[in-house]
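The structure's right below; bear with me while I get my questions together.
What you see is the complex with one protein chain gone and the rest in place.
Order of writing sets the labels: A, B and C. Residues in every chain begin at 1.
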Amino acid sequence: MQAIVKKLFSLILTVLVISFLTFIIFSIIPGNAALAKLGVDASPEQIAAMEEKLQLNDPVIIRYGRWLFGALRGDFGESLQYSGVTVGELLGSRLPVTMVLAGISFLLIVLLSVPVALFCVKFRDRLPDRILTVLGQVMMAVPAFFLGILITYIFGLLLRAFRPGAYEGLSLRYLFFPALSIAIPKIAMTVRFLKSSVRGELSQDYVRTARAHGASEDQVLKNHVLRNALIPVITFLALVIGEILAGSIVAEQVFSVPGLGRLLITSISARDYPVVQAIVMYITTVVVSLDFLVDLLYRLVDPRLRRGG
Amino acid sequence: MKKSWTFARIREFLRLNPKILIGLILVSFFAVMSLIGQFWTPYIVTRMDASSVSEAPSLLHWMGTDNFGRDVLSRVMNGSGITILVALITVLIGGIIGTMIGALTGYFGGIVDEIIMRLNDILLSFPSVLLALLLISFLGPGTINVVLALGILFIPSFARMVRSEVIRYRDRDFVRNARLQGIRPLRIILIHILPNARISILTAAAIGFNNAVLAEASMSYLGLGVQPPTPSLGRMLFEAQSFLLNCPWYAIFPGITIILMILGAALLSEGFKEVSGA
Amino acid sequence: MKRSLAILLAFGLILSAVLTGCASDGKKEETGEDAPKHTETEPSYGGHLVYGMTQDLVSLDPHESTDAGTRSVVFNIYEGLVKPSSSGDLIAAVAEDYQIDQAGTEYVFTLREGIKFQNGQEVTLKDIEYSFNRYAEFSGENSAFVKSVKELSFPDEKTVRITLTNPDSEFLSELTFAIIPDGNDPNENPIGTGPYMVTEYKAGQYLDLSKNQYYWVEKEPYLDTVRFKFISDVNTAFTELQAGTIDVLNYLTTAQVEALKKSAGDEFRIVEGNMNLVHAMYLNNQAGPLSDVRVRQALCYAVDRDAINSFLFAGKSIIIGSHMTPQLPTWYEPAAASVYTYDVQKAKDLLEQAGYKDGFDLTITVPSAYSQHVDTAQIIADQLSLVGIRVTIKQVEWTVWLSDVYKGRDYEATVIGFDGKLNPSDWMAKYGTDAPKNMMNYSNAEYDELLEKALKAVDTEEKASYYKQMQMNLAENAASVYIEDPADFVAMNSQFDGYVFYPTTAWDVSKIYQISGK
Partner (left out) sequence: MSMDELLRVSHLNVSFPDDDPYDGIEERDTVVRELSFTMKPGDILGVVGESGSGKSMTALSVIRLLKKSARVDSGQILFQGKDLLSLSEEELCDLRGLGISMIFQEPMTSLNPVLRIESQVSEALRLHPGKEPLSTEEIHQKVRKVLEDVGLPDPEGVCRMYPHELSGGMRQRVMIAAALITDPSLLIADEPTTALDVLIQEQILDLLKEIHERTGVAILFISHDLHVIRRLCDRVLVMYQGQIVEEGETKEVLDHPQHEYTKTLVARIPRVATVPGDTPVLEMEDVTIYYPPRGASSGLFRKVKVEPYVYGASLKLYQNEILGIVGGSGSGKSTIGKVLTGLHGIYDGTIRLFGQPLEKVLAGNERPQMIFQDPYSALNPSHTIGWTLMETLRSKGTRSREKQQEMALQMLEEVGLSEAIFHRYPRDLSGGQRQRCCIGQALLYDPKILIADEPVSALDVTVSSQVLELLLKLQKQRHMSMIFVSHDMNIVRLICHRVIVLDHGRIVEEGPSEEIFAHPSHAYTKKLIEAAMLE
């Protein structure tokens, strides 16, 4: 219980520190929302009026305080770039998209990497393993945006498996492809990690015990090794979720998916700090809570960490 | 019994581990190619030529020319040097600072360790793209600033890795032994503990190198990477995307170079890991 | 990734098109062997069109100052008392007719008979008054608009009279401000008199329009529904065009045009026009070596404008030599384009005279989002290296460009394109010594004097001659390195026709129709 309270406390602290840092950075970097909105056609007078309207002239601390006060009551303010749209509305429409996208990517990663890794372990150091290993290396060496472009060209334009840009509603079929572009390098990473984890477990003493009990190679893998090997993979997958979120920024851009990532990039460029604040806080909360979740999961799968008998 | 690195031994060593051999061949090939590319290229790297725009690979231009009539081979030779340089310095900055932080906090522990690691976690949970973006907006664009921003981004993961290594060795008997001989903590960390973490650090550096190459490419996608007309592999790939259908060679050659370079570094690190028995 | 915004805003601002009156000039060309000739196609009614744009919509409020892309879109929703035509004239819109008195200070408009808003409500003088006041408020107390107007009055139920303090032949173009219903907030509920009305707006995603059944132009518009789709990135947009997700896309690169011809020759028609902007390497006239006129002239000699045109626009751009688009022939001075020729030796001589025999270091700041500016900077960098000038290119975010270069004037050189309205002062006033938009820091007494005269002149010919002299002044003093009015390649799905270029910021979808039988 105390551990949970402590974790919760540090979660809140982390989110606060990050929101403050983002705020500060945003006030330091050049450019502001008024300029971004008005562009080169506005007179200095109009820019000043807009800055006034968007309350950009107040000191950072006051603006942060105002923002924080609102945020604590669940009011994240209005978007600066889209007049009359609240941050809540924006996030409400974008969040589900990114969640589904991330969900599909995660499923792809988990569903594909476990069998592939086991396959590689079964054929370790033989041809199928080597081919998959090299393939994995190549997949990890392709820059994310380029992989997205390649998938668009191949599946979108050549095979016509989906229509690039024709995203409407929560179309799983459409989201599959950006999810694939996010998942591919992560699958390669996960397979590599799982493989080395399984190999490490295979050299453990308990494997010898199981074999002494008469378990066959497959039974050893299935009944003994996999569960132990998956424990460190939990942490790894939690990290991967963080990276999926980062990856969705690029994928959403390349595939024209109206998700959080695209909104984040747009909002940074437009210096729309209420939106950026909200998204950053969301991402931070997700990442930090994942950390928390991993702790709990560990307790679940690893009896050594359970308290008491 | 004595192991000295005679030529014959190195040969045997390489024969035993094909990963190292292939990795070494790849890495040295690109290292030499890019080194040459800094001093001599078949054509001037940034020279445009309206009379030879978008030519397919030929004897004159082995990798073809781009939409400004620049020789792709020359740009790949020179650009891979820039890419390697960016990646190396990035890893050096992240590696050295991260290692120092991780080693000190790991060895001494306590409240400072707690605070720094908390900060570290915060940085790690911050979306890296966002951080890079903000850092570049803050520092301004340019190759040096890209390297700085990426280097800073790399610090936390190094710090975390080195810290856990140091903690692993901190309570080993040989470190205790050094302590009870009155050796100063800094010397214990630097001379007694860190050499033992070298394989982990090298591996992390190789992975970091690869990530840096990819990160530089992503930065180019954002327009924040190495500034044109200086070529970098990531930037070339980015510029090539409009021409994928018409002139695929803009993308293919830098793409293959990136892949093989990363493959080489990855093989090398895996090979070393295997040989060291880790 | 952050291209997005970039492209969002930058595109619009920068590229935006005040465009060639080419439709009327017969300048519009069509390419693609199989593309049917414009004249041969039969319009049909109904249909749905998706118009791709690589930027976001800034606002649906027509009175707010926004970027060119946004103005191009809202052109279809709102109209003023008058509106620009594709030939570059101002034609009556909400007003049916107008008269200007001899002195040029009194403008009298007659309201169009039976004109209605998109919600079916008739337009009244109250609406005009509300819109007028709202526009004045948004423009600010010191704006030219507010300063010029002496009085707004309504002599009768159908008549609007605007009295000016001084005669101003350019004033009419201000009266394109949108007429909206009394008390209406366009951000909440956008309503105008334009051919299309807003049905749905998803911030950052799309704007859905449907036909205004009360529209006053007979037989227009043709299409039932139109969607403006906001796409984050030029390359993504092009992919969507190829996939058939969008039907129209502006500002294709020559590489994209080539690719399209090769892969899908008869699926698309390419319409060529001009972007109607002054694409130039703008110089900070007070920065280091650039304060010396000889150095600036040397730059003009050293930059090969034709090479840029052929690399980036397949030679289809119009080379210019000063700050005015050729699409406004009344004000344009063609002689400015030939003040400099590409001459490396001359450039070197001038540099030597100025004391920069070994060249100097020059930083060109460009907004990273728009690849054509970055590419132009690359080409210039290569060309300048031949005269010994060592160029560093510094790409910045659009917002940073606005704050550092445009507002802060902290730069040496930048590559960008400026658009303008139909009135010449909108283009040229920014070079006045004290002009708030003078980011070039240009200061020339003769120019200031000419500008003052030009603004006061009532007679078009007299006015034009001042503006032409000003253009020569800019060229001779090499205020910046003017390059071209870039070609605009528009790709359109070949089942549609009727694309019209405007000399101002407008993507007029009311003239676009689905070809009968397709």
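Please note the rule applied: contacts are C-beta pairs under 8 Å (C-beta built on N, C-alpha and C of every residue); 3 or more make two chains touch, one makes a residue touch a chain.
Note that this is a predicted model, so its numbers are computed, not measured.
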{"item": "Interface partners of the hidden chain - shown chains only, full complex considered", "value": "A, B"}
{"item": "Candidates A:Leu95, A:Ala210 or A:Met281 - the one touching the absent chain", "value": "A:Ala210"}
{"item": "Listed residues B:Pro42, B:Pro57 or B:Gly109, member touching the removed chain", "value": "B:Gly109"}
{"item": "Which of B:Arg47, B:Arg179 or B:Lys273 contacts the chain that the document leaves out", "value": "B:Arg179"}
{"item": "Chain B residues that touch the omitted chain in the full complex", "value": "1-3, 9, 11-13, 15-17, 109-111, 113-114, 172-174, 176-183, 191-192, 195-196, 198, 275, 277"}
{"item": "Positions on chain A contacted by the hidden chain, ascending", "value": "6, 204-206, 208-217, 219, 224, 227-228, 231, 301-304, 306, 309"}
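The rule is short, and it goes like this: only the chains that are shown with their structure count from here on.
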{"item": "Chain contact topology (line, ring, star, complete or other)", "value": "complete"}
{"item": "Leader among chain pairs (count of C-beta contacts)", "value": "A-C"}
{"item": "Centre distance in Å when chain A and chain B are each reduced to the mean of their C-alpha atoms", "value": "23"}
{"item": "Rounded Å distance, chain B centre to chain C centre (Cα mean)", "value": "45"}
{"item": "Distance between the centres, which are taken as Cα means, of chain C and chain A, whole angstrom", "value": "40"}
{"item": "Interface hub residues of chain B, defined as touching at least two other chains", "value": "129, 133, 137, 218, 221, 241, 245"}
{"item": "Of all residues in chain A, the ones touching two or more other chains", "value": "29-31, 145, 149, 153, 249-250, 268"}
{"item": "Touch list for chain C against partner chain A, complex", "value": "1-6, 8-9, 12-14, 56, 58-61, 64-68, 138-143, 187-188, 202-205, 229, 231-233, 235-237, 239-240, 242-246, 369, 397-400, 402-404, 406-408, 418, 436-437"}
{"item": "Touch list for chain A against partner chain B, complex", "value": "10, 13-14, 17-18, 22, 25-26, 28-31, 134, 137-138, 140-146, 149, 153, 242, 245-246, 249-250, 264, 268, 280, 283-284, 287-288, 291"}
{"item": "For the chain B and chain C complex, residues of the former touching the latter", "value": "46-48, 50, 53, 67-68, 129, 133, 137, 140-142, 218, 221-224, 227-229, 239, 241-243, 245-247"}
